[in-house]
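Here the complex is missing one protein chain, while the rest keep their positions.
Presenting chain A:
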Amino acid sequence: MSSSTDSPTLTTETTQLSPQPDTETAKPTKKITLKSSDNQIFEVEESVAMEFATVKSFFEDSPSTDTVPLPNVTAKPLSQVIEFCKEQIKFKANPDEAQKKKYNAEFVTEKSDKDLVDMIPVANYLEIKDLLDVLNQAVADRIENKSVEYVRSFFGIDNDFTAEEEAALRREHAWAYEGVDED
């Protein structure tokens, strides 16, 4: 423990986050402003914003900023991601694995295919690992057993294979089987 490399800011933050249920409401919470690519402003509590690894490192690099621009993220998926992270903060304060699992399952169940597909790049960009895990599993479950064409429309992807490539694909997908042995 002699060579702790933690920055002073991080140390302060740790003490702030230590469990003090009585003072939680009284403590003034710092807000951070996030700006989506379509210029919508989101004010979130610092603890929520710190769930976004990308935002966190942005602050570590330039602590004086008050607004974080997110040029790759549109408002709708961002608002859903914030909603998810707010809940995760509660679970961090009061760990309840069963409740967390239930919440995560409900969070994805009620989302449309498009919502899920739009959130994945955002969760990836903001580096929210828990959410990314939940989303990836949810889309994998939804495309299970489905045809290739279904998967394309699910993600909104155009088929960019040439006719020759498509023919080769079909061969991969075909069962060429043998009947009864002749010998």
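Everything that follows uses one rule, which is that a contact is a pair of C-beta atoms (placed from the backbone, for glycine too) under 8 Å apart; a residue touches a chain by one contact, two chains touch by 3 or more; residues count from 1.
Definition applied: contacts and distances are computed from a predicted model.
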item: Per UniProt record, name of the chain withheld from view ["Small ribosomal subunit protein mS29", "F-box domain-containing protein", "Protein CBG19932" or "Trafficking protein particle complex subunit BET3"]; value: "F-box domain-containing protein"
item: Per the touch definition above, residue among A:T29, A:S57 or A:N72 touching the missing chain; value: A:N72
item: Absent chain, residues of chain A that touch it; value: 72-74, 117-118, 120-122, 124-125, 132, 136-137, 139-141, 143-152, 155-161, 165, 167, 169-180
